[in-house]
Each structure stands twice: as C-alpha cells, then as structure tokens.
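A single structure is presented below for examination.
The other protein chains are all here in position, but one chain of the complex has been omitted.
By written order: A and B. Residues from 1 in each chain.
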Amino acid sequence: MSTETDDTLRQIVDERAIERLLADYAERIDAKDPEGAAACFCEDGVGIYWQECIGPAAITERLTGILAGFHATSHHLSNIQIQLSGDTATALSYVYAFHRYAETLEPMHYWGRWVDELKRESGQWKFARREVIGVGSINPEGRDTADLNHPGHPGRLP
Amino acid sequence: MSTETDDTLRQIVDERAIERLLADYAERIDAKDPEGAAACFCEDGVGIYWQECIGPAAITERLTGILAGFHATSHHLSNIQIQLSGDTATALSYVYAFHRYAETLEPMHYWGRWVDELKRESGQWKFARREVIGVGSINPEGRDTADLNHPGHPGRLP
Partner (left out) sequence: MSTETDDTLRQIVDERAIERLLADYAERIDAKDPEGAAACFCEDGVGIYWQECIGPAAITERLTGILAGFHATSHHLSNIQIQLSGDTATALSYVYAFHRYAETLEPMHYWGRWVDELKRESGQWKFARREVIGVGSINPEGRDTADLNHPGHPGRLP
C-alpha cells in the first residue's frame, strides 16, 4: 500500500472516530449520565458550561446540576467540520437540542455550535476543550427573555 | 495491502452502507412509498410500528395506513452509532420528524431514536428489526395529550 493511501485512510478513520465521540457524548448527555459524558474529556480537559470546569470530576459535577433541570434532552448533531493536525484536531459542529423542563414539562428549543478542541490520549480521541455557542433558542412563554442574547454563529459578519 | 488496512476499509464501507440504508429508508417514507421503504427490510425482517409486522408485505400494508394520515413528512437523521459484527450490526440513530396532518394540515413534531438490527442479505445491508422510540413530540393544540408519554432516550438514567 502506498504511503499516500495509508495517510488518506488514517485521516478518514480519525475523522470518523471524532464524529463518533461527538455522538457518544450527546448520547450520554441524553441518557442523563454526567459521568459517562465527562469521560469523553481528557484528564485535563476543559468544559465551558457558562463557567470553566477542568477535568472529568469537575465536569461531572457541573453536568449533574444542569441535567437535573430537564425531564428530557435530545441533542441532534450535523454539519461536523473537522480539521486534523496529527494528534490534535478542532471541530465545529451544529447542534439542535430539544428539551423538556423537569418542573413544568414545557419544551425548550436550542440551536447552537459545538466548538471543540480534541486530543488523542492513549490512542483515543477526547475533548481537550469544548464550548457551546448559542445561535438561537425558543423558551416557553414568560420563562426567559434571553432568547435573543445568543452570540450567534462564530465569526458571523455584520 | 495489509490485512489490517483491508479490514479498516471494509468496516468503513459497511458503516457507510448502513448509514445510506437509513437515509434511503427515510427518503422512501417521505416520498410516501411504503413499498420502497419496506424493501429496506430482510425477507423476515420485523418492523415495530406500534404493532409487530413481519416481512416486506406486512410492513408495506402497515406503512400505507400510517402514511395516509400525513400531507407531508420529513425524517431528519443524525448521531448514527453503528456496531458491526460480521454480517450483522446494530445501530442507534437520532431522528427528528416534521409532519403535517392530511386532514388539517397542522404541523406535528417528533423526536426519537431509531433502534435497528441489521443483516447483510445477498451482499446488501437490510433491516432485520427496527423500532422507533419516542423522546418527545409536539402536537397541534387539543389533538393529543400523549406528548409526554414517550418512553424517552433508551437507557436514560433516573
């Protein structure tokens, strides 16, 4: 096999592994499993959840608090754009998330971007840093007036 | 070519073939083609559509009844997670489906999971068993109060 073919195949394998990590993370979030979701991070991985959390233990604690507020969540990913660079990578992904609040069972809709830095750790791709950027949301009437305060698509021109 | 490379490429080809089957099935459903959708099943494939249907003929009949109720459907897939095992596989996929009812033209929204068992039959991946698990839905006012009775994400923790 030529080196070029080898490299091409390796790149596809890496990209698919990262795509799968993103889906696995969403799946664990929607399974209300903060520990399983946090296990998708590197040992020193940083999760920005409206505050900076460092490492799986801190991320688990933070996610536990957030997920307690919801009866259901469903994070639908698409438009995954990956840039590989050896054992690191960046990814920009689209997410639409359906939610129902735990207290009222009212639906909430969220559109955003997952902005990720990834690292290969012991042969496994994991999150080195992840941040969610809001593009829009629709909340139950009267609940929240912050719907229009999202930063919007990263780098959106004026 | 090394055996390892060969295996890696074959796995990607199989996964992509299954991803395509899922998209083809959705496309045939949204084209209101029950027969085309049922052709995605094995000869003895089982479709759970709120009742168990066995084989393409029974599935065609069942789908014909269901699809008659809609002016439009649009099944958007994402987060496809496949586990291959030789000539069989399992897949968990996210679906959001937009619907308009045939009678009233009112919209209905559905979020769920496609839980699939697949089998390679005469070289083609097909559904051996498929079931749809509801996570949430939003119905026109007054139409249905079952929105909150979905089983939810498979294996969701309490």
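Everything below uses one rule, namely that contacts are C-beta pairs under 8 Å (C-beta built on N, C-alpha and C of every residue); 3 or more make two chains touch, one makes a residue touch a chain.
Note that the coordinates shown come from a computational prediction; the quantities given were computed from them, not determined experimentally.
S.K.: For the chain that's not shown, point to the residue among A:79, A:104 or A:124 touching it.
M.R.: A:79
S.K.: Of B:9, B:54, B:115 or B:133, which one is in contact with the hidden chain?
M.R.: Of all options in B:9, B:54, B:115 or B:133, contact with the hidden chain holds for B:9.
S.K.: Looking at the full complex, which residue from B:96, B:114 or B:127 touches the chain that isn't shown here?
M.R.: Only one listed residue reaches the unshown chain, and that is B:96.
S.K.: In the whole complex, what residues of chain A lie against the chain that is missing from view?
M.R.: 1-2, 5, 8-9, 12, 15, 76, 78-81, 92, 94, 96, 111, 135-136, 138, 148, 150, 152-158
S.K.: So that we can see where the missing chain sits, which residues of chain B does it touch?
M.R.: Residue positions of chain B that touch the missing chain: 1, 6, 9, 12-13, 16, 20, 23-24, 26-27, 30-33, 72-78, 96, 98, 100, 105, 107.
Keep this in mind: only the chains that are shown with their structure count from here on.
S.K.: Roughly how many whole angstrom separate the Cα centroids of chain A and chain B?
M.R.: 24
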